[in-house]
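Moving on to chain A:
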Amino acid sequence: MIALLKRDLAIATRSGGAAMLGVLFFLAVVAVIPFGIGPDLNLLARIGPAILWIGALLASLLGLDRLFQADREDGSLDMLMMQDWFSLVLTVFVKSLAHWLATGLPLVLAAPLLGLLMNMTATSTGAVMLTLLVGTPAISFIGAVGAAVAVVLPRGGLLVSILILPLAIPILIFGVSASYAAVTDPDPFLPPFMILSAIALFFAALGPVAAAAALKGAAD
Partner candidate 1 sequence: MMSHEAFVFLSYAATAVTLTGLLAGILLDGRARRRELAELEAQGVRRRSKSAGGISS
Partner candidate 2 sequence: MSDTIISQGWFTSLANPTRFLALSGRILPYLATAAVLSLLIGLYMSFAAPEDYQQGMTVRIMFIHVPAAWLAMMCYSVMAIASIGTLVWRHPLADVAAKTALPIGAAFTFLSLLTGSLWGRPMWGTWWVWDARLTSVFVLFLMYLGLMALHKAMDDSGRAARPAAVLTLVGFINIPIIKFSVEWWNTLHQPASVMRLDGPTIHPSMLYPLLVMAIAYTLIFFTLHLMAMRNEILRRRVQAMRRQAAQAIGGGA
């Protein structure tokens, strides 16, 4: 499994991979906001956490169809599919983890720079980073289900985003809620953060199982 993790990471970070593209898209989305909304610094600081979260969500969603595409293109997906059920679930888990390390984690690390662009305070940026750290794995794990469903389609990328978006909405809601709670005084930070963590753990368990089921279904 470690070998699979390393392999996926290597594939994602070499030139054909989409790792850097995710961060660049994140940057593009967040950078465009001040152009659209205007340079009102107070307004930018107020909507900053939400914009960062939406940008990270979109960047993650758009990179999801690559999760299984690379394997399908070179034929290794068929070999992965020959495993027994438990190994397949584990494989999907590892692949999702690799996907997160390659595309989700860079988003978390890019957050401080983008927080600067949105004139956010250090606490605000820190809260966004922490919630993204917990939330982006959740997106990767549940996104695996969409990626598995759309793997047989030639232009399945957009469909994956459409399918996963309803499931990713709770992640967004609690992530933003916790981020804002960290800077707004009476609002409690822990409850939404705990729920976000719970969703992440739940999706980490459900995602690979459902994705494996979808892969098996598509192979029949």
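Miscellaneous remarks
By definition in this document, a contact is a pair of C-beta atoms (placed from the backbone, for glycine too) under 8 Å apart; a residue touches a chain by one contact, two chains touch by 3 or more; residues count from 1.
On the choice of candidates, all candidates are chains of the complex that A comes from, given by their letters.
Here the structure is a predicted model, which means the values were calculated and not measured.
Here chain A appears alone, and the candidate among 1 or 2 that touches it in the complex is 2. Of all residues in chain A, only 142, 145-146, 148-150, 152-153, 156, 159, 162-163, 165-167, 169, 173, 206, 210, 213-214, 216-218, 220 touch candidate 2 in the complex they form.
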